[in-house]
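Just passing along the structure, written as C-alpha cells.
Every protein chain but one is kept in place in this view of the complex.
Labels A and B are assigned to the chains in the order they are written; within every chain, residues are numbered from 1.
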Amino acid sequence: MKNMAVKIMGLALVAAAAASIGWTADPDRIVVMNPQGIKPEIRKIPMAARPASLDGKTVYIVDTKYPNTKPFVEELHAALKAKYPATTWVLKDKFGGYMDDDPNLWKEIKAKAAGAIVLVGH
Amino acid sequence: MKSRFAVFVAGILALAAAGGLKPAAAQENSSTKPAAVGSRVRSMVELGSVYSNIYDIAVTVIETVRGPAALERLRAADRDNPAPRAGMEYILARVRFELKGRAVSDTLTFSLGESPLEWVALSEDLTEYERVPVKVPAPPLAGVVKPGGSIEGWVAFAVAEKDPKPVMVFDPDTGGATGRGRTLFFKLY
Partner (left out) sequence: MGVPAVPIITARFKELVTTISYKKGIPNMRITYTPHPITDRPAELCRQYIAGNDPNSGQPMLGQIYAGLSRPLSAEDGKAGFLPREERTRLLPPDTPDRLMEYFHEQGFTDGNPVILPTEERVAEMLKATSRQPDEWVGQMRPSPPHEAWYYTVEMVAVNAVMAGAKPEYFPTILALAGKGVTSMFSSTSSFARMVVVNGPVVDEIGMNTGIGAMGPVSRANSAIGRCWTLISRNLGGSGKPGETYLGSQGNPLNYNNLCFPENEAGLPAGWKPLHVQKGFKKSDSVVSVFSGWSMSDIAWYSPLPIHEVIRGWLEHFFSFGTTQATLVLDPIVAADVAASGHPTKESFAKYLAENTGTPGWLYWSQNEKALEQAKKGVQPYAGWLRQGEGAVVPVSRYTRGAAAGRNPAFMASKDSNETSTSIEIVVTGGGTNTFWSGGDFGYVGSASVDDWR
C-alpha cells in the first residue's frame, strides 16, 4: 500500500515536472513562450478630498486647446458662471499644445483654487 | 525496481529544475518580490518630453538604519528634526542611483528628489506611509544625475514600530518629463 502511494506521488511529480519542461501527455500539444512584455504595477493615487461646498471658492477651467474646441470651452465657462454664481470660475489656457505639461499652471491652481476642470479634445 | 524508479523520478525533477523552472528574468522586481539590501536593481527610464530616449539606471539600497539609531542620526543632521509619532519609528536608507545613456547623444539628466512621490515607504501590506518632513543626514538622495554618473544619499521614512517588513518604492513616473520608468521595490529590512 505504502509502495503504491509512493509510486503514485512519484508519477504525479514526474507529470508536473514534465509539463514544466514542455512535455505533455498529448504528443500533439506543444508549449510556446509568452510574447507579452511586463506590465507595470499600478500605484493607486488617492483622490483629493473634496471641500464641503464650492461657494466662495475658485475653480479653474483648464483648456488643453485641442484644435477648434474653443466654442465649447467658452460656453461651458458661461454656463457654470450662470448656474453656480457663488463660485468663481476662472478660464485658463494650458501652455503649449495639448500634450505639453504646464507645471506653472498646476502650481497656480494648487495655490489659488479649490478645484479644476480639465477639458476636452476631439 | 524501486531504486530505478526513484532514480528516474529524480532525473526528471533535475531536468525540470534545469529547464522549465528557471526564472523568467533576472530583474523580476515587484511589490511581492522586493530587492534585498545590497542588491543592485537594473531598470530603465525614458528621458525627454515627446520622443524620449531610453536610459539605463541601477538602484541599490546600500544600508538601512532603523529606530533609535536612525533618530540619533537625524538629530545629528538637524537637532530640530522631530521625534516620530507614537507607535512609529524612523528608517534611514542609503541609496545609490546610477544613470547611463545608450548613445553618445544621450545627454539628458535625471533629477532626484524633486517629487515627494519618488521614494515612498510601504507597510508589509503595501499601504503607503505618509512622508516625514525631516532633514536627512548628508548627503541627501537628491540632485541632478548625468549620464555615466551616480548619486548616493539618504532618504528617511517613518514606519510602524510593529511593521517587520516595510518596503521602499522608487517611482520615476511621478509626472512630467523628469524620467518615466518602472516602479521598483526594495526591502527596508
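Definition applied: a contact is a pair of C-beta atoms (placed from the backbone, for glycine too) under 8 Å apart; a residue touches a chain by one contact, two chains touch by 3 or more.
Bear in mind the structure is a predicted one, so any value in this text is a computation, not a measurement.
Although one chain is not shown, part of subunit B still touches it, namely residues 20, 23-27, 31, 42-44, 46, 48, 50-54, 56, 102-105, 126-128, 180-182. Taking the whole complex into account, subunit A touches the unshown chain at residues 19, 22, 24, 26, 28-54, 59, 66-69, 71-72, 74-76, 79-80, 83-84, 96-100, 106, 109-110, 113-122.
Basically, only the chains that are shown with their structure count from here on.
Against subunit B, the residues of subunit A that register as touching in their complex are 3, 7, 10, 13-14, 16-22, 38, 40-41, 43, 99-101, 103.
Against subunit A, in their complex, subunit B makes its touches with residues 2, 5-6, 8-9, 12-13, 15-16, 19-21, 25, 30-31, 49-50, 169, 171, 173, 175-177, 182-183.
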